[in-house]
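To start, the structure itself, in structure tokens.
Of the protein chains in this complex, one is absent; all others appear in place.
As written, the chain order gives the labels A and B, with residue 1 at the start of each chain.
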Amino acid sequence: MKYIDEFRNPELTKKLIAKISGMVSDYKKDIKLMEVCGTHTVAISRAGLRKLFPPNLKLLSGPGCPVCVTPNNYLDRAIAYCRKNDVIVITFGDMMKVPGSTSSLEKEKSRGADIRVIYSPIDALKIANDNPKKKIIFLGVGFETTSPTIAATIKTAEAGNIKNFLVQSGHKVIPPAMETLLADKEVKVDGFICPGHVSTIIGSIPYEFIPKKYNIPCVIVGFEPLDVVEGVYMLVKQIVEGEKASVQVQYTRSVKREGNPKAVVLMGEVFERENSNWRGLGMISQSGLKIRKEFSAFDAVKNIEVKVEPTKENRQCICGEVLRGVKSPLQCKLFGKMCTPENPIGACMVSSEGTCAAYYKYGE
Amino acid sequence: MCLAIPMKVVKIEGPSGIVELGGVKRNINLELLDGVRVGEYVIVHAGFAIQKIDDKEAEETIEILKEIAK
Partner (left out) sequence: MRNKKGTSTNIRRVLLAHGDGGKLMHQLIEEVFRKKFNNEILNELNDSAVIKSFLPKNSKLSFTTDSYVVNPLFFPGGDIGKLAICGTINDLAVTGAKPLYISSAFIIEEGLEYKILEKITDSMARIARQENVKIVTGDVKVVEKGSADKLFINTSGIGVIGKDINLSQKTIVAGDKVIVSGSIGEHGLAILSARGNFDFQSKTRSDCASLAGLIAQMLKTSKNIKFMRDPTRGGLATTLNEIVGGMDFGISINEKDVPIKEEVKAICEILGFDPLYMANEGKIVAIVSNKDADTILKAMRNHPLGKNSRIIGEVIKTPKQKVISKTKIGGTRIIEMLTSAQLPRIC
């Protein structure tokens, strides 16, 4: 498979890891690199990379995926929608297990709710056409990689005069979350492994405040083992050689400095920023995307009245601290008792590669 | 956070096209890109092409990697 297999070359990967080990062996301190992208976390764990790096080079998992950080109240609303008889809820597969205050989509489906998993948001329009008497509510979650695809879908629905297609927007944007992590004095990160596909859309400019303001290097990295290892090499080089921190791009075959302008314009045309609540991190200013009023005909929240159950948050969950790397899952009262991979409470347990899930499974 | 895979464009039909990877084919949307041509590789996320693959850059990355590994 072109552009995949060549970036999995085992010999080259091993050589590079040896090189990195050599670079950090004389470095007296620990180097903590944080990946903020769930797909990086999966890629690292699938390749078994974490343990190949020397002990003083630590890879921390940050906020993870847009699905894991979707808060209870978003899920509670989606669950309320799917209990209505005239509604079909459409979602990406990842959302099925994410818990709300008292239920999840998976549980609602077993009770008979019409919930369908699709691969592409465009597929929801076909379902809308096939079910003219139903309201089709798409659960629009995802970071900047995904939101342009939803924006395009909304515009296609508008052009095709599809009136029964609606979106519950829970989209989030990444840079404000990184800033929140940085502003926290407890969090000690020496470098960021930045998300390759978010950056494919937004480019590298939105990260430039990080080295400027915090003097922390950022490298935008692809998702194959060689990409990750090269990304780590580039960060380590900046750190060890004491260079002035900067934003670098490792994933050059996909990421341009300006990103994908067409997608960015489309995203801005359909969505606008709002304050948004992140599971584990709390409210982050201007970190969410809501549907602009020009497209309010497609906004599920504006058009479908529903009684949403009062949100219950489990106050004992220390997900936020785990995400920020300041506490270990073992310090959580819920861990392994009330909160397990089968019945997750916090984002770090929801994601199969989240810190808590990994601790639970591997006793790391 | 975002699973996206390089796939080869084998057919273009208006705003959409057929892409292929390892023998598996699917219809995807090309509206987020301009001027996609048959034979090019695109990064596909949730049924949308979000970027063309820059073949020169891909080759260069491999060259740099080999250089570092020396």
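Convention: contacts are C-beta pairs under 8 Å (C-beta built on N, C-alpha and C of every residue); 3 or more make two chains touch, one makes a residue touch a chain.
Nothing here was measured: the structure is a model prediction, and the numbers come from that model.
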Where does the absent chain touch, in terms of which shown chains it meets?
-> A, B
Among A:C65, A:A80 or A:I216, which residue is in touch with the absent chain?
-> A:C65
For chain A, which residues lie in contact with the unshown chain of the complex?
-> 1, 4, 8, 10, 13-14, 37-39, 42, 45-52, 65-67, 92-94, 96-97, 106, 117-119, 123, 141-142, 145-146, 225, 341-342, 352, 361-362
Residue list for chain B contacting the dropped chain reads 1-3, 5, 7, 21-27, 44-46
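As a convention for this text, only the chains that are shown with their structure count from here on.
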Using mean C-alpha positions as chain centres, tell me how far chain A is from chain B in Å, no decimals.
-> 21
Any idea which chain A residues touch chain B in the complex?
-> 1-4, 6-7, 12, 15-16, 19, 36-40, 64-66, 92, 119-123, 142-143, 145-146, 148-149, 152, 156, 174, 195, 197-198, 200-201, 226, 230, 233, 250, 252-255, 260, 262-263, 266
Complex interface listing, chain B residues touching chain A | 1-6, 8, 21-22, 28-29, 31-34, 41, 43, 45-48, 50-51, 53-55, 57-58, 60-62, 64-66, 68-69
